[in-house]
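Every protein chain but one is kept in place in this view of the complex.
Right, subunit A next:
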Amino acid sequence: MSDTVKVTIDGITVEVAPGTSILNAARQIGGDIVPPAMCYYSKLEGSGGKCRTCIVKVSKGSEKDPRPMPKLVASCRTAVMDGMEVMNITSPEVIEARSGVVEMLLINHPLDCPVCDQAGECDLQNLGYEHGLQKTRYEFERRTFERIDIGDKIQLHMNRCILCYRCVFTADQITNKRVHGILNRGDHSEISTYIQTAVDNDFSGNVIDVCPVGALTDKTFRFKNRVWFTKPIDAHRDCPTCSGKVTLWYKGEDVIRVTARKDIYGEVEEFICNTCRFDKKKTADWVIEHPTQISDTSVISSNHYETLKPLPVIQPNPKLQEANRIELEKTIKF
């Protein structure tokens, strides 16, 4: 058996180590063919497989694999096999199924982006732009919960939760005493700390970073500002408990938020402790490195004025442009 296996994703062949998931193989290629992931988190063992947004079509399995193909699988939890052919954005079936999943995720989501602190750096928002319908087909009351304070620094807004289980895995694996998990089942499931036991732990703040939506938010940053008005700067400090490598979010002269550094897939590079996150909010506490690299397509980039042309915040949509043009013509006529 050779050390690497060959897998073809959307026509691009890559050699990866055996046992790599399709998602990670796609990330090695990079670019548009990487499936979105809402629940998978490479740093958390056992995560993934739940949200189903990363589904891809295995159009041709390996010769050794007896399972019938083609088949839609969750790319984050399916290991590649030699000679496997995978279709992601080239398969209309995948796009269709993925938009179905996005619709399902959104039917009970409050869509309160205008008042949500996560807006601008929300994975669900990005996914909604890309795959969501303009109009919901769901005509019933959405499920609602009361807001819960988890300790004095974190707030849980269960309405927005998509039950990705990332925070549960974080609490289980990063912190040493888990007091937080899932209650109930089906669409009544909720993240909870049981009888609202406060999460009191040096690393509890990381649940905020791993949350793909605005369900877990930083109370010290709550309603302070929209993320796209703040400037992210990479900095570090000599921290006895964690690596101390963070991103500072500036508004003018003030640090209004501290988060861990995130890579292009929204995953933190290294988890940080609560002291760094909540207590060190002065420039003097930190050694400043450089402005954080933010993807051009992120709305946060719109605050960077290095280029003169407007940045493509929303992907060009020919259908929408056409519809806008027709609307404009009608308006002019009247």
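Here are some notes:
In the analysis below, contacts are C-beta pairs under 8 Å (C-beta built on N, C-alpha and C of every residue); 3 or more make two chains touch, one makes a residue touch a chain; residues count from 1.
Going forward, contacts and distances are computed from a predicted model.
Within the choices "Phosphate transport system permease protein PstA", "NADH-quinone oxidoreductase subunit F", "Amino acid/amide ABC transporter membrane protein 1 (HAAT family)" or "Bifunctional protein PyrR", the name that UniProt assigns to the complex's undisplayed chain is "NADH-quinone oxidoreductase subunit F". The hidden chain makes contact, of the residues A:V7, A:V58, A:A74 or A:C273, with A:A74.
Of the candidate positions A:P114, A:G186 or A:G252, contact with the hidden chain is made by A:G186. Set against the missing chain, the residues A:G11, A:G30 or A:G100 yield one that touches it, A:G100.
Within the complete assembly, residues 48-53, 55, 72, 74, 77, 79, 97, 100-101, 103-105, 107-108, 137-138, 140, 162-163, 165, 181-182, 184-189 of subunit A touch the chain that is not shown.
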